[in-house]
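Note that this complex is displayed minus one protein chain, with the remaining chains in position.
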Amino acid sequence: MAVNWHMHRLRVRYQETDQMSVVYHANYANWFEIGRTEYIRDAGVPYRAFEDKGLLLPVTELVIKFEKPALYDDLVLICTRVAEMSPLRVAFESQVRRVLPEEAGGAETEATTTAGDPPGELLVRGATKHVWVNRDWKPHRLDRAAPELYERLQSLYNSSK
Amino acid sequence: MAVNWHMHRLRVRYQETDQMSVVYHANYANWFEIGRTEYIRDAGVPYRAFEDKGLLLPVTELVIKFEKPALYDDLVLICTRVAEMSPLRVAFESQVRRVLPEEAGGAETEATTTAGDPPGELLVRGATKHVWVNRDWKPHRLDRAAPELYERLQSLYNSSK
Amino acid sequence: MAVNWHMHRLRVRYQETDQMSVVYHANYANWFEIGRTEYIRDAGVPYRAFEDKGLLLPVTELVIKFEKPALYDDLVLICTRVAEMSPLRVAFESQVRRVLPEEAGGAETEATTTAGDPPGELLVRGATKHVWVNRDWKPHRLDRAAPELYERLQSLYNSSK
Partner (left out) sequence: MAVNWHMHRLRVRYQETDQMSVVYHANYANWFEIGRTEYIRDAGVPYRAFEDKGLLLPVTELVIKFEKPALYDDLVLICTRVAEMSPLRVAFESQVRRVLPEEAGGAETEATTTAGDPPGELLVRGATKHVWVNRDWKPHRLDRAAPELYERLQSLYNSSK
């Protein structure tokens, strides 16, 4: 049972290009993070709210497969979904897809999800793993530290299946 | 038969930190690339020479495992070695290790290699895969496009075992 | 006779923060550039079109005055207007203002302009100067290299007064 993709649109910035005239590869890791942030914002939980509770969600593992490069001024969709979730850990899957303006859908900040394949041309796909930690960088169960946030994330995950 | 690590020293920049007070995770991908560049520079082949021949070496796959975060002003060693090499493809392994000034060895631009474990505290490790392409972004065998550069890389790889 | 401000909305990225828990100061230069790009896009001239004609518009001078820092996840308006324009040179003024979601207006890619003061709280203001150059980085008059683009920019500038 597939989980729906959350989609967030970005325009490629000049600074993100390099002298190969493509997006410098490390920027996709940044875009994945933006995709995750917008995903949970649309669950009603700005990531800022976790940090206000003293919780951080560092990346413990990152995998990226580069198919085709994104170019300056491209419109890209950052597609995100939760692959796994426990009280202590979360894993996400991510895709970056190039879209035409007419495929790109609504505004950047509008939530859009799709149950099937997202539109556009697949450029990059990857995955990240994370662990909830407290300010001392020690693992910390989200369901104990912030039960209402945990619940909201959990129900987002369930409803998106 | 292990391949020697090439080591290049960096100091963590303020801009590389984020509000978690650690290095933003995408920067390690940039550091890995700097490590690869210095590795082949020390083989007598500045990466610029490949681009002058119309050859690019984009990343096709990136894996990073984050053990501990690097902090502002830390001295870190970027450790790099070739994991695999063919006329069309190269794969590297990378580590980022925190060192004290006395462990950090010589100047940033001096080549240093070690057959055993590099010094310092392991923070992050990872791997990248690459393919040689021409300006049209088509795969292009290095031994045909630039035989002398290929030979130098090959002998660096062999001699480091 | 004041020139209208063009406004473009951004959300502050995690990567743009530093360990002072504010936006790292160099990022405002990047935001100014994004503001300029969106300004001329809304004149019907994507900056990409200039580069396709072999024209570049490097920055020759940058001034930034920092009043208050932008914070992670803030919505900011990048406000841009042309201060001066000749066939060879352009000068822009820029502001970064923090807005609440309800002040932020339409979607990121919608053009909005205002004749008076833009909404929100002034964080940073500045100015840039530019010169049109060709691929050899030599000054090149825009009205000769791309008359129709020059005309469109010129009429944008005039109509905005």
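Read from first to last, the chains carry the letters A, B and C; within each, the first residue is number 1.
By our rule, a residue touches a chain if its C-beta (ideal position, glycine included) is under 8 Å from a C-beta of that chain, and two chains touch if they have at least 3 such contacts.
The model shown is predicted, which means the values in this text are computed figures rather than measured ones.
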item	value
Which residue of B:Thr37, B:Thr60, B:Thr114 or B:Gln154 touches the chain not shown here	B:Thr37
Where the unshown chain meets chain C, residue by residue	19-20, 22, 24-27, 29-30, 33, 51, 56, 58-66, 69, 137
Contact set of chain B toward the excluded chain (per top definition)	11, 13-15, 30, 33-34, 37, 46-48, 72-73, 106-110
Missing-partner contacts on chain A, residue numbers	14-15, 17-19, 21-22, 24, 26, 72
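Throughout what follows, only the chains that are shown with their structure count from here on.
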item	value
Identity of the most central chain, Cα criterion	A
Inter-chain centre distance, chain A versus chain C - centres from mean C-alpha coordinates, in Å	28
Inter-chain centre distance, chain B versus chain C - centres from mean C-alpha coordinates, in Å	36
Numbers and ranges of chain C residues touching at least 2 other chains	14-15, 72
